[in-house]
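Note that one protein chain of the assembly has been removed; the remaining protein chains are unaltered in position.
By letter and in written order, the chains are A and B; residue numbering begins at 1 in each of them.
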Amino acid sequence: MKKINNLTVIGKNTERLDGMEKVNGNTRYTDDLPLPGMLYTAFVASPHAHAEIISIETIYAEKAKGVMGVFTGADFPYLIGLYLGDKPPLAREKVRYFGEPVAVIVAQTESEARRAAKLIKVSYNPLPIIASPVEALKDDAPVLHENLSSYNHIDAILPEPGTNVSNRTKIRKGNIEKGFEESDTIIEEHFSFPPGDHVFMEDRIAIVEIRSDDQVMIRSSTQSPFGVQNLMSSFFDIPNGKITVTAPPVGGGFGGKAGIQLEPLAYLLSKKMDGRPVRVALTREEDLVSAPGSAGLQARVRLGATKEGILTGADILLLFDSGGYADYAVNVSRAAAFASSGPYKIDNLKTDSLSVYTNHPYATAYRGFGHIELSYAIERAMDIMAAKLDMDPLKLRMINAIKAGDSTPTQNILDKNTGNLKGCLEKVSERLKWPEGNYLKISENIVRTKGVACFWKAPAIPTNTEAGAILTFNNDGSMNLSTGAVEIGQGIITGLAQITAEEFGVSTEMVHVVREIITDRSPHDWTTAASRTLFMVGRATIMAAVDAKNKIKKTASAVLLCSEEDLEISKGKVFIRDEKDKYITLGKIVNGYSYPNGTSIGGPIIGTGQYISRHLTNVDPQTGAGRPALEWTMGAEGVEVEVNLEDGSFKVLKAACAMDVGRVINPNIARGQVVGSMAMGIGYSTTEALEFDKNQKVLNGTLRDFKIQRYGDHPEYFVDFLTTPQQDGPYGARGLGEQGIIGIPGALSAALSKAVGKQLNRMPLTPEYIWNEGGIK
Amino acid sequence: MIPFKFSYVVPDTIEEAVQAWNSAEKRGVNPLYYSGGTEIITLCRDQKIEPGLIIDIKKIPDCNTLVQNETSTFGSALTLNKIIESTNIPILARTLERIADHTIRNKLTLGGNIIGRLPYREAVLPFMVLYGSVQIASANGIRTENISDFFNKRMLLKKGELLVNLSLKNDKNDNWFYKRKEKSGRIDYPILTACFTGKPGNIKMALSGSFSYPIRDKEVEIILNNKSLDHRKRAAAVVDSMNNLFRSDFRASADYRKHLLKLTIKDALIYLEKKNENIQ
Partner (left out) sequence: MKIYSDIQKVVLDVNNEKRELVIEPSDTLLRVLRDKLELKGTKIGCEHGDCGVCTVQINGKAVKSCLSLAIENIESKITTIEGIDNEPLKKSFVKHQGFQCGYCTSGMIVNADSLLKSIDKPSDAETRVYLESNLCRCTGYEGIESAVKNTVKL
């Protein structure tokens, strides 16, 4: 690595490589490249949250114009799931949530498919409905998955057959009884919020065809091309190498396009259509409801502290509403357990984190991945404790802020790569002018209040999470970087270009980053998610650059008649360090070097790099002890709101985030990620909630009724980065894509609770709810 | 996308439009008048309606009238943005500019908002409180109706009747008050839209969002103008008199809607009284 204080590209606001393409509308997303002979689909979805399927009449649909086939769950006897195989591609025998797909039409055109879908008649026998995790855990609750005991699952997931629990993760650290005995004050409270949705702008889509040699060709809006390849291989018993997945640029993922989505069904349909390409694309309504969103939560936190405010123990119960199927929730709930102390030193910790089946639309990975749900509960508890201790809530957090040398819920000792959480809190305090007070009465009805929260997150990744990078070169000396990282808007291709450019001492104009990831030619990569891509793919990229430079130097040393150690590469040349006039321009050597008489040596330089997560271990199923976390990015957030107590309406005036990221590769891009995730956090806490009637039918399943932040809703944002180096990160950087969302629910709840003088322990924080709890009546 | 086919005609006159409708109806073709089309296209996309013939009235001059005098007339095919940009009637502009969003308002028309399927019909409120009238065309010719007689939950058009334009009388003294509340941000259906006009003692009030349809009720206005009650009591009395009508849905409970209306009535009364104090 270059000396850190001479950086020329890292830390600069390099313009996005894909900028001009995007502002001209020229980016080719999955639906922009139709395949010849492509067929189209339309779904029929269940109007019931829980029901037996009695019959599906398909005869009229089958006869409709343009229809090539009509399929139901009976046609596809597979059970699919990332960690727990519990979900058929189309409902079989019963439906477990409102909107679950029960039939699909394949037709020559989309119009014909949609027309025919209306001709399908399904009859149901409604069954008793489970509306929440608490209901699901009652002794007399219906069991939603009667065959849970026979489902395949990975070892780390522990489903409880005969119940609605798809996974239980336990943390038993220290001695909880002792922890509460040592406390002077104990608080206990319940918190909850319903499921929500990612609402990326590009709806989910997959196009699959099967070549005549049985090669399965998948194009999909996915964060996880290799994950899709792996899962398809294991679900359908196809060798990995016979599956090629292409991941074009993605119109927003936020975790909702990690794992596996429409690809299995698209494959099965293509198979039924003799390998013809089949486009499975969701309408917005289907994406909001039929396809998975974010989990709901019911939580109970019991927290103990001394009268000086030192936390002595926490007993936490987290019930994740994972909906009708488990998908990612088994791991989301697990990740939440591993982080369940919040970024605080708690030596005695008892956590039970369950993913629970209910009759709600099911949940998948969502930005924050368990840490956001956990954070809401623990930050609320911290505020309630602060109120009981009559202590400034920021001070309570300072006292207990976790630091290097402290242990995590899984009993790892945080090393010197640990971020400076206190410094982040100080920064947020400064931005929000916290010392001036957190409650100000503006008029009879209007108050301004502030709230703060801390957050942390480590990527929730398997112990063998890997990344790779390949560098090839062009005759003008520029280079092509190929990795498995998908550009989902986070700016990864620009960040990797900056890293590569820094290694070679050139501008990013000399680095061409491959834009479409294709599994037969891109290096293997776990998934673009979990805020690990810059870290891991960055490391692999550096290694590939170093490898390429070594190979260039080997050939150059022969030409320049010197030892390789004497050579340097910078600004498009390889040269002798202390005789700079003895050089070769890279273009003349990267694909072979020819002497004046024509004799040629060397050959195309190909640099390779790899990375695998280091020293991660599995965890003990009884105590949670182990090392699942690669690196923790932590920080603090705060908001200032103005509340009208007459009707509970409010405006977020300011939102501040200070995060310790080790090093900022591109300040503008980093800021954009944090601001975007804070905006998502505000929506998550206030408007983005699925609404259900008493039969758990979704009432707000369109963008008309499911609201996200709009232009003009945005507060003044403050973003600060602290830079305690991540010594094993690329140039000292650690991940940051998700963290900005995590502390917002806690901070916003705190500010609004302060406004009404009552603890608000539910979300969404709507004006009606706020007014009901403490407005002027 | 619309997954079925229909025919499309563009009449040049009211007579052509009405005739096209009637002859299509006789043939069982299921005709629909169409101006902005935003709602029709949405319903067709979802296959909730299946018109066989779309009659686009945007070219008919009478449906594009824009005359502003003591009586102002607005064609039903005018887009909301066109009216907002052109009108000198503040309460009309304020009410229209909160419907949907700006881009939709480049297409959504006055007629479309009032006689579509959605229950809010906010564009009719200013007409309700400014002595509004409507011009209707049918096979029998063209006639004018007062809105107070012709609107009960919805405009009482019969099948095949075409809403040509709406008129209102300008309030020279500019006494008006407007309020809109939503659950989740400015771009949302209302949980309260309120238009008030007139001097204290003669205040008129038209409401949407609180109920399942727009309401202007002269009996309620008697309570609204009852000076023997203070503002709060009057607001409470008005709300009590409409108690059973308040809507409860996922956007807001009936109780919260009642509360918002009480606050709004109080604010309107105070504002209009203060305004008229200054004039005297």
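Heads up, the rule we're going with is that a contact is a pair of C-beta atoms (placed from the backbone, for glycine too) under 8 Å apart; a residue touches a chain by one contact, two chains touch by 3 or more.
Quantities reported herein were computed from a predicted structural model and do not represent experimental measurements.
Asks: Which of these touches the unseen chain: A:259, A:361, A:468 or A:489?
Replies: Touching the chain that is not displayed is residue A:489.
Asks: For the chain left out of this view, which of B:69, B:88, B:103 or B:228 touches it?
Replies: Of these options, the touching residue for the absent chain is B:103.
Asks: Looking at A:86, A:135 or A:202, which makes contact with the chain not pictured?
Replies: A:202
Asks: Going by the contact rule already stated, which one of A:20, A:54 or A:442 would touch the omitted chain in the full complex?
Replies: A:20
Asks: Considering the entire assembly, which residues of subunit A contact the chain that has been omitted?
Replies: 15-16, 18-29, 31-32, 198-203, 249-252, 254, 283-285, 488-491, 668-669, 671-673, 675-680, 702-704, 708-714, 717
Asks: Applying the definition given at the start, please give the residues of subunit B touching the unseen chain.
Replies: On the subunit B side, contact with the omitted chain comes from 1-2, 4-12, 16, 20, 37-38, 41-42, 44-45, 54, 56, 58, 81, 97, 100-104, 106-107, 186-187.
As a convention for this text, only the chains that are shown with their structure count from here on.
Asks: Which residues of subunit A touch subunit B in the complex?
Replies: By the definition above, subunit A touches subunit B via 110-112, 114-115, 118, 646-647, 649, 686-687, 691, 699-700, 704-705, 707, 709-710, 712-713, 766-768, 771-772, 777.
Asks: Which residues, counting only subunit B, touch subunit A once they are in their complex?
Replies: My answer: residues 1-4, 47, 181, 183-189, 249-250, 252-253, 256, 259-260, 263.
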